[in-house]
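Read through the structure below, which is laid out as C-alpha cells, and then see the notes.
With one protein chain removed, the remaining protein chains of the complex are shown where they sit.
And then subunit A:
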Amino acid sequence: MSTIPTETVQPGKASLLYDPKIRGYVYQLALLAVVGFLLYSAASNAITNLRAQKIASGFGFWHNAAGFDVNQKLIPFSASGSTYGEAFYVGLLNTLLVASIGIVLSTFLGFFVGVARLSSNWVLSKLAMIYVEVIRNLPLLLQLFFWYNAVLKPLPNPRQSIELPAGALLNNRGLYLPDPQLGPGGSVIIWTFLIGIVASIIFRVWARKQQEATGKQYPVGWIALGLIVVLPFFVYLVTGRPISFVYPEIAGFNLRGGIQIFPEFVALLLGLTTYTAGFIAEVVRAGILAVSKGQTEAANALGLRAGPTLKLVVIPQAMRVIIPPLTSNYLNLTKNSSLAVAIGYPDLVQVFTGTVLNQTGQAVEVVAITMAVYLTISLVTSFFMNIYNKRMALVER
C-alpha cells in the first residue's frame, strides 16, 4: 500500500486505511489468500500422507487392464483387454443413458400430472394430487427397491418367457427385442428417415412464418408423421424389405440374440421418472397458477377452446416460471441416478466408484474424477437450460 502515490488520496480525506474501496480490495485479497492456502495445504498434506503410507497415487491406473465384466454396456467392453479407463466410459454412458431418457419421460409425465391436477375433472385432479403427494413424500431409494422387486418378482424364468407381439420376449432377465439387421440397400431407409426429420423441421418453421404473415394454419403434425414414418416405410417396401430381424430364442440358461433391456435399467428408469415427475408436476402447477386468470378469460372471450387456450396462451407464459425450477429437477434426476448402485444397474458410481475404486484402491483419484463428472454434467445441463430460459424470457421492449 505504501507504493500507492499519495496524490491519489483526495485532499482533506482520511488516510488510505479508511478508504472503503481500498479496504474492500484488501479484505477480498486476504480471503482469497486464506482459501488458496487452505486448498493448497489440504492437497499437499494429502499427497504427503499418501506417500508416507505408501498408498499408490496418480492416474496411471487408467490404462491398466480392468479384468472384470459389466452386463449393460454401450461400447465394447470385456474382461479380456479392456482398461479401467474404458470401464469409466461404460459407466458414464450408462449414467447418461438413464438420465437423458429419464429427463424426457419425467418431463412428459410431470406436465401431464401437473395439468391434470388443475383439471376441472374432480377424479382426475384428485388422482393427480394423490400421485404427487405419495411419490414426493417417499424416499427415492425405497421406491427403487419397490420398482426393482415389482419388475422382477412377477416375471417368469427364461424358459417360460412371456411372448409379446413382433417376436419380443419378456422374462426375469429382461425384455428381449428383435435385433434389426441392415441388409444391402438398407441404409437408404435410414437416410430417408433422417431427411424426413430435417424436412419436417424446415416445414414447421415455414408454416409458422406463414401463419404469422397470413394467419393460415397448416397440419404440421400430419405432414411430419408422413415424412418421418410413412415415407421411410414406403421406401422399405419399395427396396424389397432389406431389414431382417434376429429374434431372441431360448438357449441354455438364457436367451440368445435380440436386444436385451435389463430389468435393473427399467426399474431405475421407472423409479427416477415417476419420482422426478412428482416434483415437475408441482413446478408446472405453480407455473400455470402464476399466469393471471385474466389471460384465460381473454382467450375464452376470443372464442378459443380449453385445449388451444392452454397450449397457446397459458403454457408459453407459464414456461418463464417453470424453467428455472425445472432445471434443478433435471439436475436432481441426474444426480439421483447414482442410487442405481443399490439395485445393480452399472452406472458411473457402481462401475467406477465401486469396482474400479476397490480394485485399484485409489479412492482420492476415483472420487475426485467422479465428482468432476457429475459437476460437468450438471453445469452443461444448466448451460443449455439457461439458453432455453433466455429464449422463453419475456421480451421487453
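We take it that a contact is a pair of C-beta atoms (placed from the backbone, for glycine too) under 8 Å apart; a residue touches a chain by one contact, two chains touch by 3 or more; residues count from 1.
Here, contacts and distances are computed from a predicted model.
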item: Complex member absent from the view - protein name from UniProt, among "General L-amino acid-binding protein", "Glycine cleavage system H protein", "Family 43 glycosylhydrolase" or "1,2-phenylacetyl-CoA epoxidase subunit B"; value: "General L-amino acid-binding protein"
item: Touch with the omitted chain, as defined above, among A:Met129, A:Val341 or A:Met385; value: A:Val341
item: Touch with the omitted chain, as defined above, among A:Ala33, A:Val205 or A:Val367; value: A:Val367
item: Absent-chain interface as seen on subunit A, which is shown; value: 42-43, 45-46, 48-50, 52-56, 67-71, 79-80, 149, 152-153, 155, 157, 172-173, 251-254, 256, 263-264, 341-344, 346, 350, 353-355, 357-361, 363-364, 367
